[in-house]
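Since the structure comes first, as structure tokens, the remarks are kept for the end.
All protein chains but one are shown in place.
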């Protein structure tokens, strides 16, 4: 559960709305005789306590407002109209996009937590003399920053991060504990990387090596790097391999969940988002604003255009040019039913032939 | 292969059976003129040497008893009756559940190994002044224990573990090398976590951010935490994300294999076990005593009842209330056969129509 701010650290409601909203998203507080509350935290309609703010983004939850104990609730003007409540037990904040306002408020509370963490370079960090760390960057215990690596202003590295030789992290980044960047990996500004993510491991490339034993392989050393744009988030234990000769490229605003595998020379367009456990084979190119559902797989050397949406668990094995949603998932069933029907799959082509024969005969 | 205990450390057979079995599982040693052996290790029927104990849990392996060189073998009374061997070349231990007795013996040998590891707090560990580490906890090299974190009595942290601010590990836990707990993650007692597991990374939540570029996202900072019950085991490189506002919850006795992904706000009921590579999307609720096969995928916002068993590789995309086994896997075939039949899948609905037309005509 979220930790509440100490009362003396808690902003007033208008102070919070102003501080949390640098984007100019509309918001107004409905007038009331009550004094302005101080807001110590953020919760759901049912869990928020009397010093927290909540929000109604999903109209189906409107019934929960009756039990809401929050100090303030964000509503659309339309919902507020429909409520016809003269004096609700909470302060009402009107906003055309309560879900976006919730996102901004949650960011504010998390930023507040992060700003209270230790700053500076922990004495146990191992930083090469030729590395460049911005004066206001924070480097956690046991970090290793190798020759020629750079860490930008405002960036924070959790414990045990490794920045390989010549790699760089831009400004205002956040690398959680235990992130590994090999050499030749470059991150833009405001990039968030979660624990256990590995950027720049060797792509999987081997040439048959006939001079050796039958079946043996010669490694193709991977000489390319990884380029990651601005405002990217990379999930825990996700891996992004370095390119063979050119770079693997992640566009601006891309969001990758946990345990995603991005193979060498893949290119991902701006603002594309992928849920967990997606695997993308080598040299595949993905457009902008795509969404890829969890555990989807993309074959290598294919192209997905912009605005392509892949359902979870789907294997995309060929180019997809047309925007839209694509699916290929075996529907689950009770085991016995599945067994009965799956056994027929291996005869489908035969069944079609038999059907054709009947049709011919029938004419 | 298992390492044998030094002869002087090896317990006698009755001593071992007593020490390994705190649960009162029945066991008795069949009388014999031979002196009681000392037991230096545990092996399978074919690999156990003359100072090791073995067991017969699978009746199909009974034929291997003839070649068994072990010092002692655990059998059911029924098997022993059926053997009619007057003087087998090994000591016979009778037990109604040899497989469970094997589990207990294996635990004993592993505990013995662990008890001989270095104890105390390694000088390279970085422990915040406000953290609370129980006097008999063991903290490995390069661990980082942040502000307000707690480590319970008898708990052991391997090298390089990170316990985030305010997080806690209960009593008698075992975190292998390189486990990462973010802030706000709480583990019960007797929890085992394997290397590379990450608990408490941000759930994958974004709101469309129309004020920015087309397709851009605003991060929804994840303010919830993770709650893990007692007697839980979490596999290597598994990730359990923190909740958005409430906590992600793992029940008592849950067993998670490697490379499992548990998204934010998931709840897993007591004693549910999941094989490797399972992915569970956000807010899904799983009942008690379920088993989820390897590489199965569960969609978000669905509910699985108690005692639901999902086959490996199956995508569960809707609620499952009824206990039982559920499957949805594409049967594999030689590539050419698969190709021939898979091509017909895209015409199934048409084929059904054509069949209906024939049936109508036929009447």
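Chains here go by letter, A and B, matching the order in which they are written, and residues are numbered from 1 within each.
We take it that a residue touches a chain if its C-beta (ideal position, glycine included) is under 8 Å from a C-beta of that chain, and two chains touch if they have at least 3 such contacts.
It should be emphasised that the depicted structure is a prediction, and the values quoted were computed from it without experimental measurement.
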item	value
Options B:196, B:224 or B:300, residue touching the unrepresented chain	B:196
Listed residues B:83, B:171, B:236 or B:303, member touching the removed chain	B:236
Interface with the undisplayed chain - residues on chain B	1-3, 23-25, 41-44, 47, 97, 99-100, 102-104, 106-107, 109-111, 113, 117, 122, 124, 140-142, 158-160, 176-178, 192, 194-196, 231, 233, 235-237, 253, 255, 257-259, 270-271, 273, 275-277, 288-289, 294-295, 312-313, 329-335, 338-339, 342-343, 345-349, 351-352, 355, 358-359, 362
Residues of chain A in contact with the chain not shown	124, 126, 142, 144, 160, 162, 164-166, 178, 180, 182-184, 196, 198, 201-202, 204-225, 237, 239, 241, 244-247, 259, 261, 263, 277, 279, 281, 297, 299, 310-311, 314-317, 324-331, 333, 337, 340-345, 347-348, 351, 354-355, 358, 361-362
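By our rule, only the chains that are shown with their structure count from here on.
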item	value
Mean-CA-position distance for chain B and chain A (Å)	27
